[in-house]
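What you see is the complex with one protein chain gone and the rest in place.
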Amino acid sequence: MNVMRMAEFAWQRMEPQEGHYDFDWLHLVVEKLGKAGIATILGTPTPTPPAWLTERYPEVLIVADVAAGVRAQHGARAHACQNNPVYRELGAGVVTRLAEGFGRDPNVIGWQVDNEVYATNCRCPVCVRKFRERLRAKYGSIDALNQAWGLGTWSQCFQSFEQIPFPRKDTWHHPSLKNAWSSFQSDSAVEHVMAQVAILRRLTKGQPIGTDMMQWPGVNHFDMNQGLDVVQYNHYDTMQNLWESIFLCDSYRPLKARPFWCTETSTCWNGGTTAGGGYREPGFCRVNSWLPIALGGEANLYWLWRSHGSGQELMHGSVISSCGRPLHIFGEVQEIARGFRAASGFLNEMRPVVSPVALHLSTRSWEMSWAQPMVQNFSYNRQLLDVYHLLLQLQLRPDVIHPAAALDAYRVIVSPCLTMLDEGGLRERLRTWIEAGGTWVTGPLTDVRTIEASKFTHAPFGSLEEWAGVYCKYDIPADPRGFSMRWADGTESKGSIWHSGFELRGAEALATYTENELAGLAAVTCRRMGKGRVIALGTMLPPEEMTRLLQRLTSEAGIEPVATASANVLVAPRTGAAEGMVVVEHEHKPGSLTLPQPMTDLLTGKRHEGVVALEPYAVMVLKA
Amino acid sequence: MNVMRMAEFAWQRMEPQEGHYDFDWLHLVVEKLGKAGIATILGTPTPTPPAWLTERYPEVLIVADVAAGVRAQHGARAHACQNNPVYRELGAGVVTRLAEGFGRDPNVIGWQVDNEVYATNCRCPVCVRKFRERLRAKYGSIDALNQAWGLGTWSQCFQSFEQIPFPRKDTWHHPSLKNAWSSFQSDSAVEHVMAQVAILRRLTKGQPIGTDMMQWPGVNHFDMNQGLDVVQYNHYDTMQNLWESIFLCDSYRPLKARPFWCTETSTCWNGGTTAGGGYREPGFCRVNSWLPIALGGEANLYWLWRSHGSGQELMHGSVISSCGRPLHIFGEVQEIARGFRAASGFLNEMRPVVSPVALHLSTRSWEMSWAQPMVQNFSYNRQLLDVYHLLLQLQLRPDVIHPAAALDAYRVIVSPCLTMLDEGGLRERLRTWIEAGGTWVTGPLTDVRTIEASKFTHAPFGSLEEWAGVYCKYDIPADPRGFSMRWADGTESKGSIWHSGFELRGAEALATYTENELAGLAAVTCRRMGKGRVIALGTMLPPEEMTRLLQRLTSEAGIEPVATASANVLVAPRTGAAEGMVVVEHEHKPGSLTLPQPMTDLLTGKRHEGVVALEPYAVMVLKA
Partner (left out) sequence: MNVMRMAEFAWQRMEPQEGHYDFDWLHLVVEKLGKAGIATILGTPTPTPPAWLTERYPEVLIVADVAAGVRAQHGARAHACQNNPVYRELGAGVVTRLAEGFGRDPNVIGWQVDNEVYATNCRCPVCVRKFRERLRAKYGSIDALNQAWGLGTWSQCFQSFEQIPFPRKDTWHHPSLKNAWSSFQSDSAVEHVMAQVAILRRLTKGQPIGTDMMQWPGVNHFDMNQGLDVVQYNHYDTMQNLWESIFLCDSYRPLKARPFWCTETSTCWNGGTTAGGGYREPGFCRVNSWLPIALGGEANLYWLWRSHGSGQELMHGSVISSCGRPLHIFGEVQEIARGFRAASGFLNEMRPVVSPVALHLSTRSWEMSWAQPMVQNFSYNRQLLDVYHLLLQLQLRPDVIHPAAALDAYRVIVSPCLTMLDEGGLRERLRTWIEAGGTWVTGPLTDVRTIEASKFTHAPFGSLEEWAGVYCKYDIPADPRGFSMRWADGTESKGSIWHSGFELRGAEALATYTENELAGLAAVTCRRMGKGRVIALGTMLPPEEMTRLLQRLTSEAGIEPVATASANVLVAPRTGAAEGMVVVEHEHKPGSLTLPQPMTDLLTGKRHEGVVALEPYAVMVLKA
């Protein structure tokens, strides 16, 4: 162990009474650790305002209860309003002192702002006023807002910004209101973090700043990281969904050139007052710890070192127990540390190879699938993960990028169900990228909403018909019935989620519906656009067909899988002074990998060539 | 298309500021449509008070939250209190101006008051005061109420009317309180509509007035239509439950001599922010549109013509899309219109044949199955629909009538689980009708409660023992175990829901229990009463036995099925200058029908005789 992350909940110890600060205890710990060769990452303690604070300033407590207006109470965490000026000011006070005390401490190698910042949905008067001011600033006049949101229906028009309500669970709200609120929530979270970043920037020297994020919808992580130095994230994936943690790495790595930090993960089980997440077989901790490193991270920290002896999280797995005994994974943790050390030279010198494939992840589309799900059983997140999983299994692991991200590095971009193209100004950049040679695979339900969460008025899509060379004759939801289609080679398959039936206006049909009103209309089309092309999915394909299509399109774009390996084996190639790869079996099954050239496993020193068999949960760091 | 229904949510456009009215835009639309041969049905816009109204008069907002007393908010619909005098007055204002403007407009052929009026369960001070005043008026003294409701138990007696609470979800209330509240809710809804009817009556000339009803429990539709001219209703049935829409027609047609209007139905799918209800196969729209016409309606209107481009209902199916493209059912809609035109002469001249069978539908019994379910898994509505479905399949489709409806037209009346006989003064009229020759089939759990929702004190039933010639020895709930019984012919079957075990006091046993304490007691009895007879079911019969019993009893009453046809085929006979029938296959299966005489299908001009095979979702208008 060479780094300890701490202090993100210690406001009470740092400021036992208002304006009386005490950091001596923390200096002692940081120094002691430093002397033992252990660096410190410090968290700002704003998630847990002390009892004296919320007692004296109860107005900082979140108004979380939808209808009744009841304030949150002391005794949990993240119960103060991110927008509240008093909370901001008192938070700034403690953060300032903390930064003054440790901003130049050589033992402190990084900062974490707050903890797992999320959308609080606070409806206190401060938030409501700020929401209205934000809308006034954006729309100028209330009529412009009425117009933009289409509030004519149901006499919903407002006569003034003061009339605009916040969303409540007991009201059937207009989706554009919910969309605006959700966007406000994300920006409030970012603003809360940035206020502290400004202080840390001023008072610290070179220690990278980040905030440990959870993959919850609600906060746009692209926005959040614009003003930060290092991407930090927490995850608690289990044996059942460990591949989703690969998805996370592929979504966090592209945010910054700098390697990301996995700031929290469990060694063995999760838990609050109840242990959860199931037992993890031997080797899980190894694989779970290596994945972030394999995929471009430079730190893997466990939460937590020593189990709590009391409190809300006393049943969480750890490295040593609350009474100081090593847990059953202690040996595995030691082995992992030895492996990191053995491979550190290689890992630090060789950079991960950038994928030529990207997959779009849109916070706005995700949020909208809650505010306006469009079709029953539709989960934006689920669709996205399913397509990602196919690419992962094809050894075509994509970068997972936000709409605002640059596109230049990619040759194929897949954008499933990307509801709106106007997030992050994507529309124009996408057009340019396609015309310059990119292959865009998208749909169904892509480009069907304006940034206001309304439909377009000229056509069912903003630009898709024009780009894809189609005319959408019919749109039919696919709940619960999917329509059959036939592919050029005669294969039959069935769509799901939604069916757009296209007439061809320049496109070629890759698959054509064969049923009812849709019979004869194209289900999947392809069209050249400049030097690139647009593949439009009118419906979601079943896994086999989606696999076939993605294989064909990447191959036509000159992209080869990074390895010949079984689907349960992650191969993360590295390049630089030498070639190599990190290899991880992550499904707890036997796996195999065919090496392009003989390579040495830095963890064992053993040389491999040809077909290599992998044990369940095997990890290798291979260098040519 | 020859009629457009509109304006029921347009209060904001009609009265953009308090007291400033603007109907020019509406006149323009009505005239434009009129010139195109399209008549208008106008809705009064009271479901959607504008934001200025609820901002200035927040007291009109419903207090819907059970315990916390929080008011509803602007941004949805039906959020104002039906009993609030300010809301009533402002509503009267806009309705008055609307009536003045369009009351004599020849293009306006009808009025719809408000929209889908339902029991709001508002608990605002106005409602609570009105509820108490209503009880004071009914009972005179608080002791009389204590007595009527049996409040002695649990020290529940009130000392004054001011102590009477409204029902809250977090209190285990007395069922008589809930019964009184539910009855108040229904009357409030009716009163709200009637206040507007009075204005429309005064200021319009001959345009029929109605209110578009949904088949929700809570509002007594018999009461509601007493003061209206035309029965209007909305329904959104799907492929799975389309036969329930036949039930609706059979319950709405008997309310008035005038043909009813189906004011809303979906062309293809339902939806709010999510499309729902499932895809409907080709022909569904045809069948769904023809059913109301076949069953005595004279209008079938779709909701909606053009999909919304934004808002809470933007995913609802329509005729043309929000960007103006015809939906996939457009051709079917055109075909339906042609069919209506082709058959219009026949339909207008021949009246539906009145059924000699009636089925009782009691709003009070339905409501009571919520306030006082009596036995687990009991659903009054489900029992009723099940018996209706059997009659439908037997081609003995009944009129579905309220307790207050006249009985003279019927020879057999079926009243399953008719908890109370004192709704609409039924008891005496029913006695007279039976004695005059009617066959009454009823039970189980019929006549077991007073109008106050209490048990009778002299016997388990009000009159049933006397009428049916039985003495109820034992009552045993049937959850989850049903008891066996044997029929005269030796058939065995099992009861459900409830078991009354009868000793015979003049009746004949049709079936006798064979198990445990009930062994030897009658389960189903028959007794002559004057010229008629009473068939008492001590338990609910399984479908086969109920079918056999209903067949036998109708046959003995000289009633023949209206057709020889498969169970999935609706045959709706017409009579008048000529004979004929409308035939609809409504289960999406092949069907068949044996014609009594050769007939011509007015939709195709084709002549049929003998056994006619029907395609799934076939519709024929046959004239002898």
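We call the chains A and B, going by the order they appear; numbering starts again at 1 in every chain.
Assume contacts are C-beta pairs under 8 Å (C-beta built on N, C-alpha and C of every residue); 3 or more make two chains touch, one makes a residue touch a chain.
If you're wondering where the values come from, they're calculated on a predicted model, not measured in any experiment.
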In the full complex, which of B:94, B:518, B:537 or B:599 touches the chain missing from this view?
-> B:518
Residue touching the undisplayed chain, where the options are B:1, B:109, B:337 or B:375 | B:375
Sole residue of A:275, A:337 or A:409 that reaches the chain not shown, by the stated touch rule = A:275
Of the residues A:76, A:488 or A:519, which one touches the chain left out of the display?
-> A:76
Residues of subunit B (touch criterion as defined above) contacting the omitted chain = 67-69, 149-159, 162-163, 165, 168, 170-177, 371-376, 378, 452-460, 472-481, 501, 516-518
Determine and list the subunit A residues touching the chain excluded from the picture.
-> 9-13, 17, 45, 47-52, 55, 64-65, 68, 70, 72-77, 79, 268-269, 271-276, 278-279, 281-282, 307-315, 321-323, 325, 327-329
